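All protein chains of the complex are present and in place, except for one that has been dropped.
For clarity, chains are labelled A, B, C, D and E in written order, and residue numbers in each chain start from 1.
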Amino acid sequence: MGKIKVAVFGCGAIAQRRHIPEYADNANVELVAFADPILERAQEMAATYGGTSYASYEELLKNEKVDAVSVCTPNYLHAPMAIAAANAGAHVLVEKPMATTAEEGEQMIEAAKRNGVFLMVGHNQRLMPPHVKAKELLDSGLLGKVLTFRTSFGHPGPEAWSVDGRESWFFRKEEAIMGAMGDLGVHKSDFIRYLLSDEVAEVAGFIGTIDKKDTDVDDNATCIVRMKSGAIGTLVASWTQYKGGDNSTVLWCEKGVMKIGTVEGDEVIIELTDGTSETFKVGAMATNEKQVPSGVIDAFVESIITNTPPTISGEEGLLSLKVILAAFESQATGSIVKL
Amino acid sequence: MGKIKVAVFGCGAIAQRRHIPEYADNANVELVAFADPILERAQEMAATYGGTSYASYEELLKNEKVDAVSVCTPNYLHAPMAIAAANAGAHVLVEKPMATTAEEGEQMIEAAKRNGVFLMVGHNQRLMPPHVKAKELLDSGLLGKVLTFRTSFGHPGPEAWSVDGRESWFFRKEEAIMGAMGDLGVHKSDFIRYLLSDEVAEVAGFIGTIDKKDTDVDDNATCIVRMKSGAIGTLVASWTQYKGGDNSTVLWCEKGVMKIGTVEGDEVIIELTDGTSETFKVGAMATNEKQVPSGVIDAFVESIITNTPPTISGEEGLLSLKVILAAFESQATGSIVKL
Amino acid sequence: MGKIKVAVFGCGAIAQRRHIPEYADNANVELVAFADPILERAQEMAATYGGTSYASYEELLKNEKVDAVSVCTPNYLHAPMAIAAANAGAHVLVEKPMATTAEEGEQMIEAAKRNGVFLMVGHNQRLMPPHVKAKELLDSGLLGKVLTFRTSFGHPGPEAWSVDGRESWFFRKEEAIMGAMGDLGVHKSDFIRYLLSDEVAEVAGFIGTIDKKDTDVDDNATCIVRMKSGAIGTLVASWTQYKGGDNSTVLWCEKGVMKIGTVEGDEVIIELTDGTSETFKVGAMATNEKQVPSGVIDAFVESIITNTPPTISGEEGLLSLKVILAAFESQATGSIVKL
Amino acid sequence: MGKIKVAVFGCGAIAQRRHIPEYADNANVELVAFADPILERAQEMAATYGGTSYASYEELLKNEKVDAVSVCTPNYLHAPMAIAAANAGAHVLVEKPMATTAEEGEQMIEAAKRNGVFLMVGHNQRLMPPHVKAKELLDSGLLGKVLTFRTSFGHPGPEAWSVDGRESWFFRKEEAIMGAMGDLGVHKSDFIRYLLSDEVAEVAGFIGTIDKKDTDVDDNATCIVRMKSGAIGTLVASWTQYKGGDNSTVLWCEKGVMKIGTVEGDEVIIELTDGTSETFKVGAMATNEKQVPSGVIDAFVESIITNTPPTISGEEGLLSLKVILAAFESQATGSIVKL
Amino acid sequence: MGKIKVAVFGCGAIAQRRHIPEYADNANVELVAFADPILERAQEMAATYGGTSYASYEELLKNEKVDAVSVCTPNYLHAPMAIAAANAGAHVLVEKPMATTAEEGEQMIEAAKRNGVFLMVGHNQRLMPPHVKAKELLDSGLLGKVLTFRTSFGHPGPEAWSVDGRESWFFRKEEAIMGAMGDLGVHKSDFIRYLLSDEVAEVAGFIGTIDKKDTDVDDNATCIVRMKSGAIGTLVASWTQYKGGDNSTVLWCEKGVMKIGTVEGDEVIIELTDGTSETFKVGAMATNEKQVPSGVIDAFVESIITNTPPTISGEEGLLSLKVILAAFESQATGSIVKL
Partner (left out) sequence: MGKIKVAVFGCGAIAQRRHIPEYADNANVELVAFADPILERAQEMAATYGGTSYASYEELLKNEKVDAVSVCTPNYLHAPMAIAAANAGAHVLVEKPMATTAEEGEQMIEAAKRNGVFLMVGHNQRLMPPHVKAKELLDSGLLGKVLTFRTSFGHPGPEAWSVDGRESWFFRKEEAIMGAMGDLGVHKSDFIRYLLSDEVAEVAGFIGTIDKKDTDVDDNATCIVRMKSGAIGTLVASWTQYKGGDNSTVLWCEKGVMKIGTVEGDEVIIELTDGTSETFKVGAMATNEKQVPSGVIDAFVESIITNTPPTISGEEGLLSLKVILAAFESQATGSIVKL
């Protein structure tokens, strides 16, 4: 088998900082084409990494025969682009949130199935070393059953991350549809489902624009979730943690507590009711300031090469998406929403 | 003015460990009578601190002329006892939660008013040095407006605290009415209202018995609250933090973050967006294991001596109670409850 | 089944500080008799813990029907006492070194077998929490194969430990036969065999009396050992580490290093070649100054109750003994000794 | 006196990283010629530091009049090159191990004596600030007599150090003769002799190729040594400490312990039996990753300028070499070897 | 209003490292001219920052119309240059000490007044974040009245700071007039006056050249000062703190102690008699090695723009100068000098 020919749709921050360099570092991949409505961005990528550039992804699909596509565009384009790519016979890696409605998500899954291609969602949190270690420890049974938890993801907002700064699509509701919740909250709904091997049963949320000016996307979400197992917890996403932001999770369990990302340098800490404790230094989680390889691209490529369906599948992405959609519904209706 | 004659209703843990010794240490107070249905407990207190003992508080009120009463009994007795004491012309200090329904709370306030006595609620969290310092710092404006927050209070449950251990009234629903929420949650609803000088506008909660056996009182509550100012946050009360429990609050504000009770020994920490930080070592918060004077008794006595209405008044206690009652209502009805 | 009737032979330090109190704390045991040539010592134990006292263990065995015996006497008595006890039908727990020659050890094993009783050796190092955790981690495969190691046990000598101080039998060669090597070295030969699940193939040793005055027992031993697997390491026992003594083991493995007992408070540390590290705070190892329950007595009683042969069997004790006997032979003959 | 004309034989790692730059930094030296069978290496050095380049050291000696020579070649060339240089009237600084047999060593000493030149061996460990301080402290008598010790030098092997990586002569037995023992072990035999001002009386060693593939040079050596003073200790050299490697020495003495290189940043620590302790931060020891000037070149030049025989003489180098040769003999013969 | 046209007199260390770059960073300023008797220095500045260069400041004033001047020359030139600049209608920022006699200082103030320009002195210590915070805390009353204090400023001398090294004017008495006292002591007399909002009433000093060779300027001064409020303290300036130098101040007050600059990273620490403490990390103070913006230039520019007299006025500078002149008088006369 030759190299996998990959096209990237959207050449903004996530494409420039993670997808494209990680494809470039993968010996099994050839980057063949880039699409971005701001053609200069696509050209710049092509100049650096090889391949051709397009202002339109439809043109790209028409002209190039690609094996796989990364969708790195504003949220509202995830579904149509992923479906178009699948219809063109390409495996699809789509950034999170995979879609902006459950219907879109189902159509994406359907399109992939119909075309015999893989659909993977960029939920990189599952692959971060502290999260991998936490999952391994929890699954070992050391801590017993999870009773309650809190998980949160907060930073000062995407102004410093996006290549467009304050002018980013992140702040335009018609393109982003969701703000902090789509950027960060869906990471945590995915992670908590994955970590607990459990599904969310009920959710309530307060979501709104508390501090950001001239935008109507949410900059904060505080939610409570009840899992099918009965465990309850809080889930927070914030773009206004101007100091004190983090990506942390704490699980209070029958036999002790697990703290993930609460102490710099001690990424996973377990304190047991028998008085012992264990600390795991497994490498920091990526932050906007400190990029580490996400592992997502390598996992996607591995799936294709080995013809193994991706673990972080469209179905998984959809379940995680539904949690945050339910939180939005809770905010809108004033009721607790069952899933 | 002579010494204030004080009677104590209920001689369990909170009376033995805080009320009675703090009255005994206050030079303006004379402990004159103790009531407890388990007469031996009252007798033991009388033997140690002087005064007479009763198995019935009604008998006590009939026989003794007291200036003030502390109500330290199971929750369901707070209201009737406080009203009886007020009707007997005594100032009343009632433990939290002040009552089990809003109606009871209003009747207590009414009884105090009618009899010209003070009604104070034992919300000692307001007087803990870290909380006093946090309030002072927040009021200074250094941090700007509070945007989001989390506040939680968790420990392994009252088994080790109560003089009756696992057989305590804390686990009997007909006497306790509420569990972790009445024990710990109402502390945090009171504290967050006080700290932010703000009122709760909406609340949703998941409350239940997740791990404790043979009881139907709640051992956990996770809530989201929206303040009238627009700030949103989470409020957690737990009796199943077998490790990793704490009494902490974090406020993310316009100009930085304030962390209260998150680092042992550094009780209040401020990190500002200008890159500076401030740390205040003001003494630990009381825990079940490490008792420090609550300050509540001294404040109550000071109110009486100076004839100044207590700051932690019945009205305040009622507003804090209503928050947790609303959370119970949210759990019961599946809707977000407005106050 | 009623309580196990236990007799203790020898009422010196190890009996007073570990065996007797741990039997007393075990609900399945009844201490019925104590023997010590210094009768007062036996009487004192009987006065405190109940039971009768004897100056002669033969008398004891003649007069008492016991289910089990602990042999806590000077080394030269281990074998005759253990055999006598076995012959009297009692299970035997003998302190380390189990014997002073291999022949004695074999006779003890034989006597136990013949009488249908268990023979266990007091190699408590296997039960210390840091060692238990180290074994579990090594067995997990995380570190790959062990390549080299060092293990050492050193302190300032038994003067402060023995109830007889400098006059202790520890310093009389005819009773102790061995010094630091029998006191500490055999612990480490047993532990390294156990930890690596491997047997010693070759050993060389320099053993001698380097600093202690008026004694000809060894106060120091430095050995090199080669395991059947090919791993090589050093094994040190010392009674002259007047400062800087410890009970530590370091394993250099294919995928990283494991450090046991090298950092106070961080009992087991793993550093992996992938750059991650793990720290386990599992409780300190017992030292002469800081006694913690050895776990040996509970394990012995559990064996008897469940009729399960003890893990730390006579056979195991004999293999560990042979290592140090080989080291003595190396010192005596000037050659490297194969086992 | 004009500048000392220096030639360097062998332009690999040790020449490039220490000898040549340290000569270049010494105002009394002129680098005049470089020899290396890979001529490009010699040319590169000449281009950078001036002087001429040769593929053959014999040619160099024939064509150039040099005052001094550094021998930085594979071990098997140390003796012939040093003798040739001495015969050419040049002072000789030879890397360790000075030779591969005692006979070679004696011939080198003889050649130097015959030609009236100095012979110095590159035992830089004596000059490292922590070792200088340790020697000064031990000589002060503060610690009393040394009783036991351990000294070890370990790292992941020369793959990352040598300019030829895994293809280095270090792994070819016919050129290296010895592996970890010649690379690291001889450093520690020299250092312990120097530090204790004592000679090794007996040695036993397990030496072998435990983990490195496709090589038959030793990658590990664990030895025991008995000094003439009676002190005993362990001496370890390892190329397979993939993590947890160090260059440390611990001395247990009559009045306390001295720890050298055991705590990062606290290079020398003394803990005394009187309860006091002293810590000396004197600068880190050089590692393969962190080069610091060895001091060896300056000392060699100083010897020549002041016409003072070097302290780290050929005789010293030979005594240190004999220790490791004895360890190899112990491995080969299965006996403890007396020196 | 257009940009402020600024000229700089003297292009040595303080001009190159603070004045000129800080002017260049200030959007309201245009650097128009530089004067230095070593014309190359002025030319180099002009080349880098724009503007013209002069060897003579008189020529500069004759040829350029400037709004403001920074005087960054040796001490003996401060007065004549500042007066000339004021007479030319320019606002003046003069480095400390503002003058070398009180008379000069008064003439400078008079000249500024007469010409309607501002005179500011470069006492940057008032603007350093730790000092700003200390002032704010002390003014809050938290600590009560200051009773005693010590303030000191020491480093190894100006050799490493001055662009001329050991040949600097700092060591030539006819140009410097004062040494450590004028360089560092006047900073502390200014700071202590400012911090305590108090004036010095009496001073005694030992001032001399203790260690510097070939110079007769003072390299050390140790003084005692009594404030008008009654507080007493020590004031030290040193150029011979070859290690252990700092810029620290400790105030012992009625209710606790304030430590400024005593612990690296914890710039201001308050310890109160009630047992609490507060730590403020507000950013390090500038040292010769670690330059941070002084804030002086911005404050000077702000004064001009807003037409507000500078806080660190000529009058303030004169009062601070008089303290150190009194110390010199004390040294000269052997008496305690009253101000």
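Everything below uses one rule, namely that contacts are C-beta pairs under 8 Å (C-beta built on N, C-alpha and C of every residue); 3 or more make two chains touch, one makes a residue touch a chain.
Note that the coordinates shown come from a computational prediction; the quantities given were computed from them, not determined experimentally.
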Which displayed chains does the hidden chain touch? D, E
Missing-chain contact among E:105, E:129, E:154 or E:295 belongs to E:154
For the chain left off this view, which of E:10, E:51, E:74 or E:233 is in contact with it? E:233
Where chain E meets the chain that is not shown, the residues are 147-148, 150, 152, 154, 202, 204-206, 208, 210-211, 220, 222-226, 230-234, 236, 238, 240-245, 250, 252-257, 259, 271-273, 330, 334-336
Residue ranges of chain D at the interface with the undisplayed chain: 129, 275-283
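One rule holds in what follows: only the chains that are shown with their structure count from here on.
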Along touching chains only, what is the step distance from chain B to chain C? 2
Rounding to the nearest 5 degrees, give the angle of the rotation that lays the CA atoms of chain D over those of chain E. 120
So, what's the distance in Å between the C-alpha centres of chain D and chain A? 55
Whole-Å separation of chain centres (CA-atom averages), chain C against chain D: 42
Among all residues of chain D, which ones touch two or more of the remaining chains? none
Pairwise touch network: line, ring, star, complete, or other: line
Can you identify all of the chain pairs that touch? A-B, A-C, B-E, C-D
